[in-house]
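Left out: one protein chain. Kept in place: all the others.
Here is chain A:
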Amino acid sequence: MTQKTNSFKCYPLGDAAVVIQLGDQISPAINARVRAICAYLDEYSFEGFIEYVPAFTTVTLYYEPWVINYTKLLPLLQEMANEVLEEQEVPSGPILEIPVLYGGEWGPDLDFVASHNKISTAEVIALHTAPEYLVYMIGFAPGFPYLGGMNKLIAAPRKDTPRMKIAAGSVGIAGEQTGIYPIETPGGWQIIGRSPIDLFDLNREVPAFLKAGDKVRFVAISEKEFKKIRRVKDGD
């Protein structure tokens, strides 16, 4: 099978950023290439480099144009690509378990997701906790993961009217996507549960719990376990 995964394209995003495009669809293979570029940049950057942002098929690099311009940058990126993308071995990210208390006041839309798909709430939970999800990218809000791998049998449309407040830790479904809200924000996702762990915590050295390339599994917990984890977190 010779799936074409070696595409590499650069184009400018204005006068202080450049996009490296590594494919045009959501796939674990392309994500591995995105991660390879990021891993390389963590080790070796170039003068004028500020930071990078990985996405589904791209890595965007921000740079200081008074240190290096676009024309001078291109051959550097090509060189990097030759070096990085040759070896297809990318260390896979860790598998992180996220405990979730499903249903009730913690997941007010669990019943809707079940009835929408004509299955029981227990089946929704079983289908949601089964897969190993891949974090393709972080965006929208601090630490908010775009996860791939949800079973379509639990897909559900967004709410017609978004909620003004969704609590931090809420686990939701929107279309064929699932996600978890790291901070309290307004939002239109169907909320099926809540995790007691902090996905975004400024007191940690790395505030965001998840990063692109990580793998995630949701684990159903009881209210008692939820409260126990919260008590430990809150330190009393």
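Just so it is clear, a residue touches a chain if its C-beta (ideal position, glycine included) is under 8 Å from a C-beta of that chain, and two chains touch if they have at least 3 such contacts; residues count from 1.
Going forward, contacts and distances are computed from a predicted model.
Only one chain is not pictured, and the protein name UniProt records for it, out of "Aromatic ring-hydroxylating dioxygenase subunit alpha", "Protein ImuB", "ECF RNA polymerase sigma factor SigK" or "Antagonist of KipI", is "Antagonist of KipI". Among A:28, A:65 or A:104, the one in contact with the hidden chain is A:65.
Annotation: of A:36, A:81, A:137 or A:192, A:137 touches the absent chain (contact as defined above). For chain A, the list of residues touching the undisplayed chain reads 11-17, 19, 24-26, 38, 50-58, 60, 62, 65-66, 69-71, 137-144, 146, 182-183, 185, 200, 202, 206-208, 211-212.
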